[in-house]
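Missing here: one protein chain of the complex. Every other protein chain is in place.
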Amino acid sequence: MPDATALTEPPIPSSPAGEVPVQLLTPEGERVSHPEYDVDLTDEEYRGLYRDLVLVRRIDIEATALQRQGELGIWAALLGQEAAQVGSGRAMREKDFAFPTYREHGVAWCRGVDPLELLGLFRGVSNGGWDPQEKRFQLYTIVIGSQTLHATGYAMGVQKDGAVGPQADGSEGEAVIAYFGDGASSQGDVNEAFVWASVYNAPVVFFCQNNQWGISTPTDHQTRIPLYRRAEGFGFPGVRVDGNDVLASYAVTRKALDDARQGQGPTLVEAFTYRMGAHTTSDDPTRYRLASELEAWKLKDPLERMKSFLYKQQIADADFFAELDADADALAARLRAGCLQMTDPAPSAMFDRVYAETTPLLQEQQAAFEAYSAGFADAGAVH
Amino acid sequence: MPDATALTEPPIPSSPAGEVPVQLLTPEGERVSHPEYDVDLTDEEYRGLYRDLVLVRRIDIEATALQRQGELGIWAALLGQEAAQVGSGRAMREKDFAFPTYREHGVAWCRGVDPLELLGLFRGVSNGGWDPQEKRFQLYTIVIGSQTLHATGYAMGVQKDGAVGPQADGSEGEAVIAYFGDGASSQGDVNEAFVWASVYNAPVVFFCQNNQWGISTPTDHQTRIPLYRRAEGFGFPGVRVDGNDVLASYAVTRKALDDARQGQGPTLVEAFTYRMGAHTTSDDPTRYRLASELEAWKLKDPLERMKSFLYKQQIADADFFAELDADADALAARLRAGCLQMTDPAPSAMFDRVYAETTPLLQEQQAAFEAYSAGFADAGAVH
Amino acid sequence: MAVLTMAKALNEALRSTMEDDPKVVVMGEDVGKLGGVFRVTDGLQKDFGEARVMDTPLAESGIIGTAIGLAMRGYRPVCEIQFDGFVYPAYDQIVSQLAKMHARSRGTVPMPITVRIPFGGGIGAVEHHSESPEAYFAHTAGLKVVACSNPVDAWSMLRQAVRSDDPVIFFEPKRRYWEKAEVDTRAPDDPLWQARVVRPGTDATLIAYGPMVRTCLEAATAAEEDGRSLEVLDLRSLSPLDLPSVVASVRRTRRAVVVHEAPSFIGIGAEIAARLSEELYYEMEAPVLRVTGYDTPYPPSRLEEEYLPDLDRVLHTVDRSLAF
Partner (left out) sequence: MAVLTMAKALNEALRSTMEDDPKVVVMGEDVGKLGGVFRVTDGLQKDFGEARVMDTPLAESGIIGTAIGLAMRGYRPVCEIQFDGFVYPAYDQIVSQLAKMHARSRGTVPMPITVRIPFGGGIGAVEHHSESPEAYFAHTAGLKVVACSNPVDAWSMLRQAVRSDDPVIFFEPKRRYWEKAEVDTRAPDDPLWQARVVRPGTDATLIAYGPMVRTCLEAATAAEEDGRSLEVLDLRSLSPLDLPSVVASVRRTRRAVVVHEAPSFIGIGAEIAARLSEELYYEMEAPVLRVTGYDTPYPPSRLEEEYLPDLDRVLHTVDRSLAF
């Protein structure tokens, strides 16, 4: 029996070589061109994207603060990932459908989900509160990778409905987007989703935010080659985009979604980005990563580069930025107030809607629970 | 709600293009060369391989017959896959360890497992009766894909033991081989095994026998590109070999195993072959495939081409073939006799070895069972 | 009225719900051209096309996971798991997604999915082909779990399961697939969630479901010769459990024996025993006894007859009950 020291370290190869991601905006805010991808937005649209970035970050910061003050149980910050989420979120067309993880606050924003619903979830008053059909944005999925199969199944349904390709209403059909992380790429479910999507040529885009970390686990523990290349093994295209570049994220996702809706099947988009915050408010990243890494990524901040771009191109002026700040303040104030006012659901609600058609046993438990609770209320009144 | 007829068929693309597999022996028995792979065997070794092919097929045929006669509950025939199995099985070095599915009778043969043990399993007297450590051949695994993770974990253990690369005894270390089918390639477990093996650079060869079918499901329902290319997506090499060519199967597997043992990590070998029989004796392939397909593959029979080769090259003469036939007859006779003589395990054995350390509840059940059974025996005696 | 095997009755049930509702889709391994390894989906792909009867890739998590997505899109998937022992790769999707989606979404995302699972032993199969995993699912809030025991129920229960807006795990006793009965497809359905007295009796109640119903009926017939009148109750639904019917029967007979193939430890029998001992505390003449598979992995098939409850073990246990 060899002794402990004789064990060789498993030779985990060093971080995957950084193949050049699609970029349309440098960290310094210079517009650059790419042979395959471009965006052609109006000034208003450019400002709109920046506005989204700022508001989404503000939501995130306010939520983090609320957690610190004990108003939320936990919060999973998107700090640093705003561009990947806003770019891809805005690339969706109205009928497209998104399947998020637990960190897609920016996408939720683009789909019109009230951020208060997100706060409610992390506060523990609900497990998601919006109507997924109405928002065309599924509930958050916490079990890593599961939603990629749901997205694929949904896309198969789109296909069965004949909603791929040119439609009677003149549109080009519907597409689906599944969000997941670098860590999730290791899950069986995600790879099964790749199998299904490619075999059925389903209109689904797999959008992987590679933020370099899965809690404390670096991406080189999940793959030894760049993640976008995973798609090759399943026979569909993969592309790496600069996830801190909202324009590139928009362009690449838009193209992938349009390909899907036109019947060209799935694409894997790897948005190369960085989780600037902790995994969640419960996490302490100083235990596993160097401050210098964060500093390096700060120079690539998705908001800063868009701001520089707007300034340099004179697309926005100081008034715009001031007004936006004020809007962000107002939004934050609304969220704070809304969060503090949030009421807990009625306890007995936990028995409701377990099923579409409830069961006698559950009704019995609910009745017993209510009687018991009422007894307490009475007892309380007497004392 | 669209009516049923409005549903579009899911556009499953047609069968993956047949990229040319590594071949060293044509279906006509001509030796051909390949830029990367070769074998240099003695005449005796060539004859040995053919002998294996013949004996393995005979085992298979006898087992099928025994099943037909009610002696086995079921049998999963390897008919047509002899070369893939014998080639890869003989490519293993002594210390290498194999993780089979339920169809690796040819590999079992190469590892020295008595075919009677296989019959016992399909008869229902055991779930695999050999000692895996002794044979360096795991028990058959029926749950599709599971064993690929076991193989990977085992290979990680080899690594931890320092048994990769040059060894004190002059050898080049140990390697592991995991068998699975084309259908299995869709399972999450198999893809997770790819993740693990590549991230840890584990000394494991994934040997996929693509026999074109997973029961009634053709391979184009599992992948839209050739399966060996799956490995690309995980960052390790994949190679397609003519699985009906025992020499190529040997050469390609030997190289992959040697790479693994020398620390170069995993390889995916796709042995392109054909399941000439039914999935199992319970299956009726006429329901889902054309007789013409089988006829086409008969022309590529793995035994015939090796036989032609031996003849043409005068490596074997009529005596050899006659003797081999006699040996095969003897083997078949031994199996038949052994199978008929096989006794059922003692009923009470089902309580044994559930645990390394049994439990009081199980002992109680066993005692009750024995008392009950004894009561019956007594009762029987009285009547 | 036609005489149908259970497999055929299930097949007809699928066909009829597919005709009624274009959103019903069938999916699973080998359910298309082959018609499933037990032929329950025989002919459906031919008649309804590949878009509605899908031979899926070989991965159970993928089957359930994509079915969930299809349900979100308004479809009503019926998934086939080829054998009981192969449902576990889909366990996460079943337990964490399928079961919880309705509650999670406060009813906005219903899961009208039926998961058909041929289950149980007695067919001389190799490992993983003879299991009885029903307790795993019945213990899971958010799922409904049923098991049919005869062709008539097979027909009516499957139709109702498919029409249900809740996820239903539908267990089919594989060794009874070839049993026949007259099935009146125009008769009104017995409600899916109700147990049924399939043989009335007075001395004790045998409580069973799926494959063991017939075993209990045979036991009751044999007992009759000894002058004992056994009632046989077919639970049909395991979750929700039709406790009122169970209680009503045992209140009359005052003795109960639960029979299932699944291991005893924390099985359905335990729950029934716990409930009855509470509900009928003053009324029973004996504790609820159980006749079940043993707490071992399912044995190699040459031993399965020793493992599986049979007429003799049932009667032996009835004797024990009567001796209290």
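Which chain is which? They are A, B and C, in the order written, and residues in each are numbered from 1.
We adopt the following convention: a contact is a pair of C-beta atoms (placed from the backbone, for glycine too) under 8 Å apart; a residue touches a chain by one contact, two chains touch by 3 or more.
Treat the numbers as computed from the prediction; the structure is a model and nothing was measured.
Chemist: Please provide the labels of all shown chains that the missing chain touches.
Modeler: Hidden chain, whole complex, touched shown chains: A, B, C.
Chemist: Which one touches the absent chain: B:Asn127, B:Ser186, B:Thr267 or B:Gln366?
Modeler: Residue touching the absent chain, from the options given: B:Asn127.
Chemist: Taking the full complex into account, find the residue in B:Gly29, B:Gly157 or B:Pro347 that is in contact with the omitted chain.
Modeler: Selected residue, touching the omitted chain: B:Gly157.
Chemist: So one chain is hidden, and I want to know which residue out of C:Val78, C:Ala103, C:Leu217 or C:Val250 touches that hidden chain in the complete assembly.
Modeler: Of the candidates C:Val78, C:Ala103, C:Leu217 or C:Val250, C:Ala103 is in touch with the missing chain.
Chemist: Considering the whole complex, which of C:Ile123, C:Ala222, C:Val247 or C:Ala270 touches the chain not shown?
Modeler: Only one listed residue reaches the unshown chain, and that is C:Ala270.
Chemist: For the chain that's not shown, point to the residue among C:Ala67, C:Ala138, C:Val162 or C:Leu233 touching it.
Modeler: Final answer for the missing-chain contact: C:Ala138.
Chemist: Spell out the interface residues on chain C facing the chain that's missing from view.
Modeler: Touch set of chain C with respect to the missing chain: 61, 85, 88-89, 91-92, 95-96, 99-100, 103-104, 127-128, 135-136, 138-139, 141-142, 239, 241, 263, 265-271, 273-274, 277-278, 281, 286-290, 294-297, 324.
Chemist: Please give every residue of chain B in contact with the chain that is not shown.
Modeler: Within chain B, the residues that touch the unshown chain are 126-129, 131-133, 138-139, 141, 143, 146, 148-158, 160-161, 188-189, 192-193, 195-196, 199, 352-357, 359-362.
Chemist: What residues on chain A make contact with the chain left out of this view?
Modeler: Touching the missing chain: residues 1-4, 6-10, 12, 73-74, 102, 121-127, 142-144, 183-184, 186-189, 214-217, 221-222, 282-283, 287-288, 344-345, 347, 349-351, 354, 361-362, 365, 369, 372-373, 376.
In this section, only the chains that are shown with their structure count from here on.
Chemist: Using mean CA coordinates as chain centres, what's the chain B-chain C distance in Å?
Modeler: Chain centroid spacing, chain B to chain C, equals 35 Å.
Chemist: How many angstrom lie between the centres of chain A and chain B, each centre taken as the mean Cα position?
Modeler: Once rounded, the distance between the two centres reads 43 Å.
Chemist: I'd like to verify one number: the distance from the centre of chain A to the centre of chain C, where each centre is the average of its C-alpha atoms, in whole angstrom.
Modeler: Each chain's C-alpha centroid was found; their separation is 40 Å.
Chemist: Using the touch rule from the top of the page, what residues of chain B touch 2 or more other chains?
Modeler: 2, 6-8, 10, 12, 186-189, 221-222, in rising order.
Chemist: What residues in chain C touch two or more of the other chains?
Modeler: Touching at least two other chains: 51, 56-57, 59, 61-62, 74, 89.
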